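All protein chains but one are shown in place.
What follows is chain A.
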């Protein structure tokens, strides 16, 4: 991809990102959605995060992998525990990154 196509792609990325951020603020001023839609929308964040996370933890090169070599899965266990206990974004990220770095250091 040449530089100008990259800029154009980034500009497009900006548009498709900012429109969903702006649209509700623009349209919802003083309006209420049907309760069914509100309920459905309320579950989207949980569903989308789980859908993005789960494959990265249990799949290695397109296959289910729960062996010890799948560090992403095993390190996720202490990471989940810290997230659950502390409800803290920073501590969770540090636990995950530190855990992966530590295990790799010990294994090599």
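We adopt the following convention: contacts are C-beta pairs under 8 Å (C-beta built on N, C-alpha and C of every residue); 3 or more make two chains touch, one makes a residue touch a chain; residues count from 1.
By our rule, contacts and distances are computed from a predicted model.
With the options "Spore maturation protein", "Acyl-CoA dehydrogenase", "AzlC family ABC transporter permease" or "NAD(P)-binding protein" in hand, the undepicted chain maps to the protein name "AzlC family ABC transporter permease" (source: UniProt). Contact between chain A and the unshown chain involves residues 1, 3, 5-14, 16-18, 20-26, 28-30, 33, 36, 39-59, 62-64, 72, 75-76, 79-80, 83-84, 87-90, 92-93, 95-101, 104-105.
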